[in-house]
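All protein chains but one are shown in place.
Order of writing sets the labels: A, B and C. Residues in every chain begin at 1.
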Amino acid sequence: MANKPILKEVLRDRGVSRRGFMRYCATLTSLMALPAAMAPKVAQALEGAPRPSVIWLSFQECTGCTESITRSSAPSLEDLIFNAISLDYHHTLQAASGHAAEAAREAAMKAQDGKYLLIVDGSIPLGNPGYSTIAGISNEDMLRDAAKGAAAIIAVGSCAAYGGLPMADPNPTGAVSVSQIITDKPVVNIPGCPPIAAVMTGVLAHFLTFQGLPDLDELGRPVVFYGDTIHDRCYRRPFYNQGLFAKGFDDEGARKGWCLYELGCKGPVTRNACATIKWNGGVSFPIQSGHGCIGCSQPDFWDAGSLYTAVASPTADITPVAGMAAAAGVGAGVAVAALNAQSKKKTASESTPVTVQELGDKQ
Amino acid sequence: MTAVSVERGVEALRQQVDASVASYMSSCIHCGLCAQACLFYTETGDPKYTPQRKLEPLYRVWKNDFTLLGRLASMAGLGCKITDEFLDEWEELIYDSCTLCGRCTMACPVGIDITAVVRKTREGMVASGHVPEGLIGAATRAVEGGGPMGDLLPALKAVIRRSEAATGIPVEVDKEGAEYMVILSAQETVGFPEIVEAYSKIFKQAGVTWTISTKAFEGTNVGIQIGSRDIARTLVQRVVDAAEELKVKAVIAPECGHAYTALRWEGPNLIGRTYEFDVVHITELVDQLIKEGRIKFKGKHKSKITYHDPCQTNRRGGMLNPPRAILAEISENLVEMEDAGLWNWCCGGGGGVGANERADELKTKVFMRKKRQLDGVKPDELVTSCANCRNIIEEALDHYEIDLPVLGLTEMVAEYMETDEIEEPAADKAVKGEDQ
Amino acid sequence: MIGDYPGAWDGMGEPEQSVLIEIHRAVSALLEDDSESVIDVSTLPLGVADLARLEDALGQGEVEATIEAGGKSTVRETGVSGVWIVEHFSESGSVLAKTIEVCEAPTILRAHREDIEIGRDELGRRLA
Partner (left out) sequence: MTEPGMDLLMWARGTGFQIAIGVFLFGLVLRLIEIFALRRKADVAPPKGDAVSGGLRTIFTRFVPAPGFAALLPAQIIGGVIFHFGLLFIVFFFVPHIAVIKDTFGVSWPGISSAVINALTVLTVAILVVLLVVRLKHPVRRYLSDFQDYFIWALTVVPLVSGYMAFNAVGPYTIVLAIHVLSAELLIALIPFTRLTHAFTWVSSRYYNGAFAGRKGTMS
C-alpha cells in the first residue's frame, strides 16, 4: 500500500476524460465556495495528490452515514473522490472480516503513521464501554489509539460530532462525541443525520487539494457548508417574509408551498447545506418534500423540543405552572388585601377628627 | 394624638387610599402630559409644578402600606420615606400651585384623576400640619365665626335690608316650609351683595318661595378648600341642619364653585347620608325656570361678552350646558374664548389658592393664561357664575390694568328678565338710579 | 443572503448592473493582455429575476455546445463575443455550478492534450 497510484492515474484507468476532470474540479471549486479562478489550481493539486490512507471507525451508529456517502449513483463527485482515497478500514464496506480486518487497520496505522485520515461515525459510550466494542476493544480505546497517528480526524454525522441520538436524554450509554475524547487534535465535525454526501466528500477534497483542513466554526464545522442556516438559503423564505405559513401538512398553504415554520421547521436554527446542495444528487431536501427541517445537524436536536413545534414556541406545558402561579397570586393577593383592610380599619378607628384649633399647632 | 403630626398625616393619607387611588398609582408612566394641562406649569415653565409630582405623597403611602413589594421594602427599611421635610416641600405643590381645576385629570392618557388625588392628599397635609397660614385663618374663622370672613350675619342683614329697599320685595329669613333655602358665598355677601336683589326678583317673578337661614347662610366651605373632611363636615352639617329644620325642598347652591362641590357632591359623603332635601345650583335652577317658561326676557345684552366657566361647577361639577343655555336667552353677542367650555382654564385662584396669601404672586403670574384667552377675543365684558372666579379675575385685571367689567350671570338674568310691571314698585327704579 | 430565491427582494434596484460593469472590465482585460476571468454566479448577490435580466443584457451569441463528460455541461456564448456562460448539471438536471467565463474559449470546450493522446493511441490501434 505504500505506493498508491495518484488520482490522475486512477481517473485515466476509469476512462474519465480530461474534460470530465475539469468539470469535476469546476463543480468542486464552486461547492467549496472557492473563487472560480481557483479551479485550475484545484485540478492541479488533485492531479498530483497521493491517495491518502483512510481509516473509518464506526461506533454507536446506525450506518446511515455510510449509507449516505455510498448511496450516490456513479459516476458522481462522491464516487470520484472515493477513488482518490485508499479506504483501508471500514468494517461495513471492507471485504475482510474478523482478525484480518483488524490486522489491516493496524497495518495501515503503522505504515501511514502520522499521515492517515481518521474518519469516525457514531458516538462513544463512556458510561459502560461494554455497550459497544469491536474485536473486544472498547470504542474509547480504539479511538484514542487510532487518533494518535492520524493526520486529521473527521467526525462524520451528528453522533460522532455531538453525541447524536445515543446521547439523547437520558443518555443511557453515557455517549460522548469524538471531540469530547480527542482534545489535543483538531476534529472536523460534519454533523447531520446523516450528513450530505457532497459535504463529506467536499471536506475530503479540500484535504486532498490543500493538504489541510477547511476553515471551521466554533463547533468544528466547515464554514463553507455550515455557514448559513437552512432558513437563510430556503427557497420558501419569501413566504416566511410575506407571513404565509402552512398550518397543516395537507392544507392549502402546504399545497401552495408556503413556509413550514409553524409546523415546527427548525430551518432558522439549523446550519447545513441541505437547501443548496440538496439530497440524492440534488433532487430535493426535506422542506422541498413538504416536511419541516428537524434540525438533525444541530447538537442535541433530539432534545430540542417537539419536531412539530415552532422554534420559538414554548417547549414546556405551562398549565400547571400557570395554575400554581395564579393560585399563589390569589393567595398573596388575598393576604395583602386582608392586611390592607386591617390597617385601614385600624387607622380609621384610631384617628381623631382634626379640629381648627389643631391646624397651626404642629408637633 | 392631640396635635397634628407626620404620623397623623400618614394615617389620614392611608384612609384616603382606595381602589381608584391604587389603580391610578399603578398606571402613571411619567409621560408628563399633565404638565401641559396645568397653568402653573405652562405659565411658569417650571417642571416642578407638573401635576404628576403632586401624586407623590399619596403614592408613597400607597406604595409603602398597600402593596406587597412596598410592605416588604418597608420591612427591610427601604420604603419611601415620608418626613416633615418631604411634606414641607410638597406643601407648596399641594396648596399654592393647585386650584383643583381638573384639567390634568382630563388630559391624563391613562386616566388618572390627579385632581381627586390632590384633594385626598390635602387630608394628610392638614393632619400633618402642612397647611398655608391663610387657609388656617379662613378655616378658623369659618368654624368659629360662621364664615371664612368671620361672622357675616350683620353684613347679611344689611344686604337683605338693602335688597328689600331696592326691590320692594321682602326677604323672608328663617321661614319654615319655603321651597328653597338660599346660601351665599362669603364673597357675595361682602363683595357682590346685588345677588340677593337678583334672587328676590327672579324668584318673585317665577313664583318661587325661598328663604335664608340666619343659622346657616354661608355656602363657602373652607374645609373642602383646605382639604379637611372633619372641618368640611362641620360646615356642611350646619347647612343640612338648618335646611332640614326649615323643611325646605331644596337648598340653592350659590355662584361659588366650592360651595357647590361641598354641598352637592362631598356633603352627603361627609355626613354619611343623603339629605332630606335636594341641592340645586342657582344656574341650574334659573335654566330650569326658563325652560318651564316661568321667567322670560325683555331684551338681550348688546355688547360683546365672553363666559368664563368656573372649574368646580363646570368641569368638576357637571353643569356643562345651563350657563350657555341662559346666555343664549340674554345675550346676542357671546364670543367664546379659546378652550372655553369643558377645557376652560382656571382663573388661578380656586381650590383655596385665592385665600392663601403666600400664593399671591404665583396666582397673579398664572393669570397670564386667562389674559391671553381674553386677548384672543377682546370682549367688552366678562361673565361668570362663581363669586370666587369673579373676585380673582377682578383683582388680576386690576393688577394688569385691564379695563374689563366682570358680571355675574344671575344678576344679568335679573336685569334682562321680563317683570310684571304692575308689581314693580316705583321705589325700585329710584334706588337703582341712586346706585348708578 | 436572500438573493438566490424566487421573488425575494425583486425589483430593488438593478444589482445586475454592477456585474455588467465587472464583465466589461474583464473583456477589456482580455483584449489588452489576454488575461482570462471566471465569475462564479452562485457567489453573486443576484436573484433569479436579476440573473434573467443579466442574461438578457448579455444577449444570445453564436455558439451553443453540450458536453457529456461524467455528466451534462453546457457552454453558451453570449451576445458579447468572448463572454461565455458555462453550466454543469447533475444527473437530476439541477445546476451544480454556473460560471461566466471571459476568454476566447472555455477550458471545458477545448480538447486537452491527455485526451488527444488517448484518442491518437486508440485510432492508431484501430489502424494497426
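To be clear about the criterion, a contact is a pair of C-beta atoms (placed from the backbone, for glycine too) under 8 Å apart; a residue touches a chain by one contact, two chains touch by 3 or more.
Nothing here was measured: the structure is a model prediction, and the numbers come from that model.
Shown chains touched by the missing chain in the whole complex: A, B. Across the entire complex, the residue among B:11, B:113, B:218 or B:287 in touch with the chain not shown is B:113. Among A:96, A:223 or A:341, only A:341 touches the chain left out of the display. Contact with the omitted chain, checked across B:60, B:201, B:258 or B:316, is made by B:316. Which of B:40, B:66, B:95 or B:210 touches the hidden chain is settled by the complete complex: it is B:66. Where subunit B meets the missing chain, the touching residues are 17-24, 26-33, 35-37, 41, 45, 47-48, 50, 52-53, 66-69, 105-113, 116, 264-269, 272-274, 278, 314-320, 339, 342-343.
Where subunit A meets the chain that is not shown, the touching residues are 161-163, 177, 179-180, 218-220, 229, 231-232, 240-243, 245, 261-262, 268-269, 271, 298-300, 303-305, 309-316, 318, 321-322, 324-326, 328-330, 332-334, 336-337, 340-341, 344.
Keep in mind that, in the parts below, only the chains that are shown with their structure count from here on.
Under the stated contact rule, the graph of chain-to-chain touches is a line, running from one end chain to the other without closing. Chains A-C form the pair joined by the most contacting C-beta pairs. Separation between the centroids of subunit A and subunit C, computed from CA atoms only, is 34 Å. A separation of 90 Å divides the Cα centre of subunit B from that of subunit C.
Within subunit C, not a single residue touches two or more of the remaining chains. In subunit B, there is no position where the chain touches two or more neighbouring chains simultaneously.
Residue ranges on subunit C touching subunit A, taken from their complex, read 1-2, 4-8, 37-40, 42-43, 67, 69-71, 73, 86, 88, 90-92, 94, 96-99, 107-108, 112-115, 118. Those residues of subunit A whose C-beta lies close enough to touch subunit B in the complex are 332, 336, 339-340, 343-344, 347-348, 350-363. Interface residues of subunit B facing subunit A in the complex, by the touch rule stated above, are 1-5, 8, 11-12, 14-15, 17, 65-68, 71, 126-131, 133, 136, 139-140, 142-144, 226, 228, 230-231, 233.
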